Every structure is written in structure tokens, then in C-alpha cells.
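Note that one protein chain is taken out, while the other chains of the complex remain in position.
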Amino acid sequence: MSYLLKRVAFYVFTAWAAITLNFFIPRVMPGDPVQSLITRSRGQMTGDAVQSLYVLFGLDPNESLLSQYVKYWGQLFRGDLGLSFTFFPSQVGEVIGQALPWTMALVGITTVIGFLIGTTLGTLAGWRRGSWIDALIPVTTFLSSIPYFWLGLIAIALLTGPDSFFPAGNGYDTGLTPAWDWEFIGSAVQHSLLPAITILISSMAGWILSMRNMMVTVASEDYVTVAHAKGLPERRVMVGYAARNALLPNVSGFALSLGFIVGGTLLVEIVFSYPGLGFLLFQGVGTKDYPLLQGIFLIITLSVLLANFVADLAYMLLDPRTRREG
Amino acid sequence: MSDAVLEVKNLDVDYGLGSEAVHAVRDVNLVLHRGEVLGLAGESGSGKSTLAYGLTRLLPPPGVIAGGEVIYHAENGDTADIMRMTDEELREFRWAETAIVFQGAMNSLNPVHKISTQMTDVIRAHDPDSTPRSRLDRAKEMLALVGISADRLEAYPHQLSGGMRQRVMIGMALALDPRLVIMDEPTTALDVVIQRQILGQLIELRERLGFSVLFITHDLSLLVEFSDRIAIMYGGRIVEEAPAADIYRDSLHPYSDGLLHSFPALRGPRRELTGIPGSPPDLRAMPTGCAFHPRCPKAFDPCATTLPVLGIPESHTGQQRTVACWLHPIH
Partner (left out) sequence: MATPSVVDATPVAAVPVKAKRRRLRFIASPKAAIGLGMMAFFVILAIIGPFIAPYDPSERSNALVEAPSAAHWLGTTHLGQDVFSQLVSGTRSVILVGLLAGVIATILSLLVGVTSGYLSGAGAESLSALSNVFLVIPALPLIIIITSILPETTDVTIALVIGLTSWAWGARVLRAQTLSLRRRDYVEAARATGEKTWRIIIFEIMPNLTAVIASNFIGTVIFAVTSEITLAFIGVNTSGDNWNWGTILFWAQGQQALAQGAWWWFVPAGLAIALLGTALSLLNFGIDEFVSPRLRGNGKSKVKTVDGHTVRMRVGFTPVLGFGRKDDTL
């Protein structure tokens, strides 16, 4: 289990680093963000709220950096991420809490599905070199070069309209109130289809390509030749020998590029006015809402770390060499 | 020859196509008899492994079979040309009739599957009606045959030593009672002690089970000890073929002689190790005439211009040996 422990230690360390980064960014930047926030709030803030902002962002010359840092952690542990200006007077934690499930559902599911489909297509493309699937490569390269959000724009322009099945925006029918009933869930699924397809199309290309290249490399390994020499059925050689091994670097690549992918997918939410973290981020940038932006960064980072950890667990299950002899 | 298992006729193997093709194996003729160990020796690039991969049609792209036949004689007397088999026929034929042990002991086993999975999947592929129970029993039996305890079935390849892995491969090769086992440098990566252990075991198994072996190595002294007959390859062609003892006592081709003096003999009188000066020919730019002539200490007039043909030398008529060298004109 030493491999697992090492990974856990790494993630704890990274989480610490991200939070510390979050602490320092506003403090090393030129200007005084807190002052500009207070000015923009036009005296609507209570003394407590201002104090909380100072702990989060302020560079108080009378206090040592260390004690500021300790206070900052204290506030984080209480779940206090400050007040959001965009949604004044809501707490940042609250605002994020409402958006998070939407993003989790949309980005989480599509990322995993994109990986699975892309890996499958890449397996076939790498195994059958020179077949029609190879022709997919230039197409998918072009598609993956398109920013996610622009593809979303095109999808809206082409596929939505008054008579279309696909709604052009929002997470659900605005006439409904969020509830766990079929009507609402159905509406939510319908609204997330187009953003989901957009994310799938642009995220798949990378997986197709990397899996194809890994398959090509693995196909010349001795154990694949041995599998052929054993007269195993084609499927067994392709799946059990070639793809099973080619998958390993792809899974670790998946873990490492989650950060990139999530960044890109969040933008799709903006185009579709999807009520998730990405849309929130967009609104936060427009109003220079630092507390909200920092809160979102923190949450996204922690989620990505968690997802990474899950991917690591998957890797452990897939590669016996990481497991200890039992 | 009635007891032939495998007949290679005029086999040509190329890398690449058309004008860019590199001729790696040229016009090779070999016969492998029942229960025999035929050694195939030569330096790197002599084409011996290409020949082995070629005749099983396992050579990866850009390798292609440019011509020739490889006739397999089945137990019941039927014959089949491996070069004419469809993919489906090949799959059925492989491992059941000819098994292969590759040189990479380290890389021949799939790192993500247990030994048991890799031993049973081949049994299952060729005998779909077998039960999981019977397959596992067979796997255990095969491991026992090569001296590995049954609990290693549950191990992954990385948990085994190099020698153990190669023994697993040999056990796996024998799992379907093949009539022919091709061994491509099976022990090169192992140390000398393990190497001898495994080879000894192999010979004993061969006597017990009666399969034929095509044994490929660059180490001629190993072949002298373990094989019945030896074929020596140079520049993609067979330059000499003879019973192992004859090669050892009285090799005819200067190249065979050079090979014999490149490795210390495991037994018998000590020979002086001289090696062969120069390096193997570039297959892209083969010398004219005999490919060996630029390195040959005994080269004379015809060698540089005319290719010697493989045949029984006049001096040894009536013997079971052939050579392709101008020093030994054939009749």
C-alpha cells in the first residue's frame, strides 16, 4: 500500500500548495483588492464582512504574514470564503454550493464518457492501421483545435431555435422549480444534452490520438506477438493484450490532464448559460468578484485533486505492478 | 523424407515493398524431421530470426513473404502450406502444431495478466469446449513439467525471475502438445548456469514428448552441444548445413569456422578464440558473389563475382551435409 500512501501524501501536499497559492496571489499583486472591493460595495458591507475580506485578501502591514496565514486557514476551516459581490449579500460558499452539482454532473459525466469513447476509437484506430478510422484523425485534430466554447456557439447557432428539441441555454426549464421529480430531471437532462455533446466532441480527439499512438507502440511488444503466436482470437489479442497495456499510460495521462480539460469544459457552461461553476466564473470575472473567483478556484482544484485520486486508484487496479505482493 | 515435420522451400523474406525492399532471407531450404533438434546459427542480421518469424508468418510490417513454401506435415499425413493459410487457419494452426519461445524472456509475458490467465487463454482458444477446471489443471501440469510450483500460477510476470519466466514460456509452449517448437535465442538473456539448466530440461522434455525443435542462436557452441543438425546462415542465406558433430569436427565453410572460434566451447578441448574480423553485411548493399567474401580469409577469384550454390560437396558425397562455398565445389 506504500504506493497509495505516497499518492495520498502528494494530494494533501498539492491541496496545501493550492490553498497557499490562493493566499499569496492577492497579496503579491500590485494594488489593494480589499480597498477596491469596499469602494465598489458602496458601504453596504457590515464590519464582519469587511473583516472576513481582510483575512482572505488583505495585506495588513501591522500583522505578520504568518499570523495572517494562520487566520486565513482558520477562516477556511469554518467554510467562510467571504461574501460574493455578484450575488450580494450571499456567501461565496453558498453560491458555489448551488452551482457545484450542475458542473459535477455535466463536466464529470462527459469527461468520463469522452475518455471511454475516445479510448475505444483510439484502440480501433491503432489496431487497424490504414483503415477508415485513421481518416478520423485529421478530423478530430481539427475539432480538438477548436475552443470548446466556440463549438458550443456553433451548436447553438445550428441546432437551437424556437422549434428545436435542444434548448439554447440554462440548466432547466425556467418555468420549473428545482426538485427531485421526473419533470425537472427530464428538463435538466434535455438542457444538458447539447453542452454535453459539445464537450464530448472536443474532448474525445485527444484520447483517440494518444490511445492510437500507444496501441501502435504496444502492438510491436513481444507479448502481443506471443499472443498472435498462440493463435488467440483477434479480439482477445486486441483487447486483452494490446489495449489492456496501452490503456495504462492513457489512464495516467487522463489523471494529469484533468486540470486542462476541466478548465476548457467550464467555458462551455458560459455559452449555454448553464448554472454551473463556469458560468459563475464568467459572472465573477465581469464584476471583478475576487472572493467568488478564489472560492471557485479552490473548489475546482480540490475536485480535480479528488478526481485525480480516483484515477490513481483505477490505475492501481489496472496495473498489478503498482500493487504489493500479497 | 517421410518423417519430415516441416519443409521450407525456397523461402524469400523481404522488409519493405518494391524497389525499397530489403532482402532479409533468400532462397532458404530446410527440412525439420520428427523429434529432431535443428540448430540455426549466425551473427546478428544474418536473417535467422527473420527466417523463424517469416516461416510462422509472425513477422511484423514492413516484413513480407516474397516467395516460397513452408509445408507442414500433420500427424495424420496431411500437408499444408503455411504460406497459403488464411488468417483463421493460421490461428488454428498456431500453438497447436507449432509453438514459439521468443528471445525476450522479460517481454514475452503480458505484464498485466496472471500466469494462469495467460496459460489458460491459449488452451481455451484452441479447445473452447474445455472446462475452466481442466484448463487450470493442464496449466498446473505444464508448470510442474518445467519445475515450477503450482502456486506461481497466481503470480504476475513481474513477480518471477527471468529464468522462471522463460520456463513458464516453455511450459506454455508445450501446453497443446505441439509437434514443433521454435526457440529464438530462448536463453540469451539468462546467466550461463540457468541457461544450461533450462536447455538440459528442454532436451529431456523433447525425449519424453517427442516434439521437434528449431533452435535459433548466435552461440554455435551451444548448438554443437544441444542439437542434432546445424544450419548456418549468413547474409540471409544458408551457407552450410550438417550434423552437429560434423560442424564441430570438420566445418567446411570458413564462416562456420569463424563462428566456432567466436564462442568458448562448453565441453571438449579448448579452442583458440579468434572471432571473425569485419562486421556482418548491410542487407541494403550486399556484396556481389559470396556475401562473406569481404571477410573471408580464404577468398579467391570466383568468390567476389559468382554466388556459390548450396549443395553436397564433392569431397563428402554420400553424406548428409551441404555447403555453399567455392572452396568445396559441389558435384
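Per-chain residue numbering starts at 1, and chain names A and B are given in the order in which the chains are listed.
By our rule, contacts are C-beta pairs under 8 Å (C-beta built on N, C-alpha and C of every residue); 3 or more make two chains touch, one makes a residue touch a chain.
It should be emphasised that the depicted structure is a prediction, and the values quoted were computed from it without experimental measurement.
Asker: If the hidden chain were put back, which of B:63, B:163 or B:258 would touch it?
Answerer: If we include the chain that is not displayed, B:63 is the one touching it.
Asker: Based on the whole complex, identify which of B:44, B:76 or B:317 touches the chain you can't see.
Answerer: Spelled out, the listed residue whose C-beta touches the missing chain is B:44.
Asker: Touch as defined at the start, partner being the missing chain; which of B:15, B:72, B:292 or B:326 qualifies?
Answerer: Within the whole complex, the residue contacting the unshown chain is B:15.
Asker: Of A:216, A:239 or A:316, which sits in contact with the chain we cannot see?
Answerer: Touching the chain that is not displayed is residue A:216.
Asker: List every residue of subunit B that touches the chain not included in the displayed model.
Answerer: 10, 12, 14-15, 17, 21, 23-24, 26-27, 43-45, 48-50, 53-54, 57-67, 83-84, 87, 90, 103-104, 107, 185, 188, 218, 285-286, 288, 307
Asker: Which residues does subunit A use to touch the chain missing from this display?
Answerer: With respect to the unshown chain, the touching residues of subunit A are 10-11, 13-14, 17-18, 21-22, 25-26, 29-31, 33, 128-131, 134, 141-142, 144-147, 149-151, 153-154, 156-157, 168, 213, 216-217, 219-222, 224-225, 227-228, 237, 256, 258-260, 262-264, 266-267, 270-271, 281-282, 284-286, 288, 290, 293-294, 296-297, 300-301, 304-305, 308.
Rule of thumb we're sticking to: only the chains that are shown with their structure count from here on.
Asker: So the centre of each chain is just the mean of its C-alpha atoms; given that, what is the distance between subunit A and subunit B in Å?
Answerer: 54
Asker: What residues of subunit B sit close enough to touch subunit A in their complex?
Answerer: Those in contact with subunit A are residues 56, 58, 60, 87, 90-96, 99-100, 102, 104, 107-114, 121-122, 125-126, 156, 158-159, 169, 172.
Asker: In the complex of these two chains, what residues of subunit A are touching subunit B?
Answerer: Residues of subunit A touching subunit B: 219-223, 225-234, 236, 240-241, 244-245, 248, 318-321, 325.
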